[in-house]
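One chain of protein is taken out of this complex; the other chains stay put.
Order of writing sets the chain letters: A, B and C. Residues in each chain are counted from 1.
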Amino acid sequence: MTEKIDVLDKGFVRLVDYMGDDARIVQAARVSYGAGTKTYREDKGLINYLLRNDHTSPFEQVVFVFHLKMPIFVARQWIRHRAARTNEISGRYSVLKEEYYMPEDSDIALQSKDNKQGRGEQVDMSLVKSTQTLIQTSCNNSFDIYNTLINDDIARELSRIVLPLNTYTEMYWQMDLHNLFRFLKLRMDGHAQKEIRVYAEAIFTMVKEICPIAVEAFEEHVLHGMRLSRSEVRVLKDILNSRPIGSIDEKVLKTIEEKLGYHHKAPE
Amino acid sequence: MTEKIDVLDKGFVRLVDYMGDDARIVQAARVSYGAGTKTYREDKGLINYLLRNDHTSPFEQVVFVFHLKMPIFVARQWIRHRAARTNEISGRYSVLKEEYYMPEDSDIALQSKDNKQGRGEQVDMSLVKSTQTLIQTSCNNSFDIYNTLINDDIARELSRIVLPLNTYTEMYWQMDLHNLFRFLKLRMDGHAQKEIRVYAEAIFTMVKEICPIAVEAFEEHVLHGMRLSRSEVRVLKDILNSRPIGSIDEKVLKTIEEKLGYHHKAPE
Amino acid sequence: MTEKIDVLDKGFVRLVDYMGDDARIVQAARVSYGAGTKTYREDKGLINYLLRNDHTSPFEQVVFVFHLKMPIFVARQWIRHRAARTNEISGRYSVLKEEYYMPEDSDIALQSKDNKQGRGEQVDMSLVKSTQTLIQTSCNNSFDIYNTLINDDIARELSRIVLPLNTYTEMYWQMDLHNLFRFLKLRMDGHAQKEIRVYAEAIFTMVKEICPIAVEAFEEHVLHGMRLSRSEVRVLKDILNSRPIGSIDEKVLKTIEEKLGYHHKAPE
Partner (left out) sequence: MTEKIDVLDKGFVRLVDYMGDDARIVQAARVSYGAGTKTYREDKGLINYLLRNDHTSPFEQVVFVFHLKMPIFVARQWIRHRAARTNEISGRYSVLKEEYYMPEDSDIALQSKDNKQGRGEQVDMSLVKSTQTLIQTSCNNSFDIYNTLINDDIARELSRIVLPLNTYTEMYWQMDLHNLFRFLKLRMDGHAQKEIRVYAEAIFTMVKEICPIAVEAFEEHVLHGMRLSRSEVRVLKDILNSRPIGSIDEKVLKTIEEKLGYHHKAPE
C-alpha cells in the first residue's frame, strides 16, 4: 500500500491511518437498507447503486487520516471543506522553518483570458526565469526579516505576519469517503489550481488502493460523468427520437457538444 | 444600532443582516420544551435557564451576517470555526489591494516566557521602531514584487503566493448565536491573539445590542464564569464545611486561587 | 407572500422568517469572486453560473425558518438533514395531543414489486376501507392507553412510548438555501415517500417566491437535470458523431433511454 507520496517541491501526502473499506460500505448499507448481498459481484452492484442514487451515508463510514505538508495558499483552499477534522501547525507556538514553494518552469503561466481564475498560455523561458527570481527574492527577503524578528525575541505570533503565502505548513487531516469524493470532484477538476490538484491526485491514488470498488464507481458516475440541464435533456430526447434537424434547438445542442469537449470549427 | 466598527489599522466589522433576537430564542424554546413564559422577567429567567443547562438549540435560531475585513493570519484562525458559512475574496479572481496590517507601538512585544503562544513584556521604543521598519520593508518588498508579476501578466493565482500573511482580506461571515458564543468564549479570552480579540470584541458589542438578555446570560454563566474540576469541587466542599485547615488539600486550593486570579506571595 | 400551507390531514408548513434573497446570493458572490454584475440579466446569469459550477457557498447566505407540523415517521426522515437547526416539541415535557395522520383513500397502495422501498398499485376500495379502519383502531387504542397512563400520573417520558409513529409533532426548522436544495432534490424525488414529498413541495412553493432566480436555476440544472455516467457520455458522443448503429453500445443506450423515461416495447 502506498503510504507516502511527495507532492510539489517540498510537500507530501502521508496516510496515517484509515477505518473501513469497500466491505464496510456494504455492511453499513445492509443495516440501512436491509440489503442482503453477499458476492463480490453483488457488493459491486450495491456500491454502484448507492453512489448513483445519492445514498451517501454508507460512504461516510469509511474514514482516512492524512499527514499533509503544503503551502499556506493551498491550505487556505483546503480548509474550506468543513466536514474535515484538522490539526494544523501553529506559527504562534512554533518557529516556522524556512521552506517555501517555488513553482517549476512549466507551472509558470500567464493569466488566462477566458478563465478569470486560472492560468493560460505558457510563458517564454526568460520570463519564467525572471519570475522565479522575483519569487525567490521576495521569499528570501521575507524569511530574512522573519528570522531577524525571531532573533530579536519578538513574539512568534507577531513575527510570522511577514511570511509569504507559499510558506509550507503541516496538518493532520481526517475525512470520510463521502465528503472526500466531493473534495476530489472539486479539486481534481481542470478549474482547480494546479498546486491543489496534485495533492488531490495523490490522495485519489491512495484511496483507490483501499476502496477500489467505491472509487471506480466514483470515477464512472461522478468524476467522469456529466450533468445535463433540463433544456439539454429535451434536446437529447429530440436527437434520440431522430427529429428532423430543423426542429432541434441548435444553441442547446452546442452546449452539450461543448460539455463533450467538441471544438466547433470556425465557419470558413 | 451599531452597524460598523473599525478594527485594527484598516479592518472593520460590518453587520450586514440578522434574523431573530431574544424573543426568537424564547419562541423556539416554547416549541421545544412547551415552556409558556410570557413576561419579560419570565423570558429572562428562561433564557438564563437554557444557557446554564446547555439547552443550546434555541440559541441557534438567531443568525447574524457580518462583512469583515481582516489580515489573512487572523482569517486563518477565524475560518477554523466550521459552523460558520463564509464567502471570502479570492486572490485567484481578483488583484489584491496593497493593504497590510501594521502593528501599533503598544502591540509590539517580546515572546512570552510562560505562555508558549503569546506575547510577554513590552519592548523599548527603539526596538519597536526597528520592528515596525522591518515589517514595513518586508511587506513593501513583497507587494512590489507581486505588482511586478501582475504587470507581467503572470496568473493572479500564482503571483499572490509571495504576499505576506498580514495582507488584508474580506469575507461575508454568517454565524448562529450558539456557535458565536463558543467563538467569543475562545477569541475574547486573554490567551487569544490580540489581533483576533479586537474583532471578537467588536462583534460582541454589536450582538449585545440585538440580544441583550442572551448576551448578559452568556457573560454571567460562560464568559466570566469558571469551571472547577472534581478535585477542586471536593476542596470547595471542605472549605464550606469549615474543615480544619490541616485537612484541606493545599495544592488543589492553590489551583483554585490561581483560577481566581490570586498571585501567591513568594515566601520571605 | 405565502405564509402557511396546510399539508396532509392535520399538518402544515409555516414560514416564520427568512434572511436574504437572490440579491444576497449575488452580493456574497461579489465578495468571493469579485464579480461585478449589476443588471437583472447579469444577476441571473451569475446565479446560474454559480449553481451550474458547484459554487455553492453564496447560496448558504440565504436562510429560512419554518414552523412545521408533521407525523413522527416523516420527522424521522427530516431530521437526517444535519445542516439544519431544529427545535422539536418534546414528549418528555408536554402531554402530546391526540392527533395522528390518517392516509387518504388514494394514498393507500400495495407494496411495490420493483421498488423495494415504495408503493405500487392502488388497492380496491374494500381493502382501502379495511386498512383505514385498522390504522384508526390501532391509533385509537394506543392513544387511549397513553391517556390512561397520563391520568395515572405515570411519567410523561414513559407514557409516550406506546404512541404510534404517525402521531403529529411540531418543530422550528432552520435551513440555508444550498442545503435546502439538496433536501428538495432528495425529498421531491419520485422515490421519496409521498408523505414527505408533499412537505417538500410546500417548502419549494414558498422558497420560489423569495428567491425566484435561484429556484429557477435549481429547477433547470438540478431538479429536472440528469446525470450521465462515463459510459453514457461515450455513447452520447457516438450518437452525435452519427456512428453506424452497429458500433453503438446498445445496452448503455438503453440506460440513457430509461433515464429519459422511454419504455421499451416488448419484442413481438
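The rule is simple: a contact is a pair of C-beta atoms (placed from the backbone, for glycine too) under 8 Å apart; a residue touches a chain by one contact, two chains touch by 3 or more.
Just so you know, these numbers come straight off a predicted model, no measurement behind them.
Annotation: of C:5, C:109 or C:188, C:109 touches the absent chain (contact as defined above).
From the set A:29, A:47, A:217 or A:256, the residue in touch with the chain omitted from the display is A:29, counting the whole complex. Although one chain is not shown, part of subunit B still touches it, namely residues 33, 52-54, 116-117, 185-186, 191, 219-221, 224-233, 236-237, 239-240, 256-257, 260, 262.
Although one chain is not drawn, its touching partners on subunit C can still be listed: residues 71-73, 76, 79-80, 82, 86, 90-93, 101, 103, 107-112, 116-120, 123, 127, 130-131, 134-135, 137-139, 141-142, 145-146, 148-149, 152-158, 160-167, 193. Touching residues on subunit A toward the chain that is not drawn are 17-20, 24, 27-29, 31-35, 57-58, 60-61, 63, 65, 67, 85-90, 93-94, 170-172, 174, 176.
Everything that follows uses one rule, which is that only the chains that are shown with their structure count from here on.
Taking the mean of all protein Cα atoms as the centre, the chain whose own Cα mean lies nearest is A. Per-chain CA centroids place subunit A at a distance of 31 Å from subunit B. Subunit B and subunit C have Cα centroids lying 38 Å from one another.
Counting only residues that touch two or more partner chains, subunit B has 86, 90, 93.
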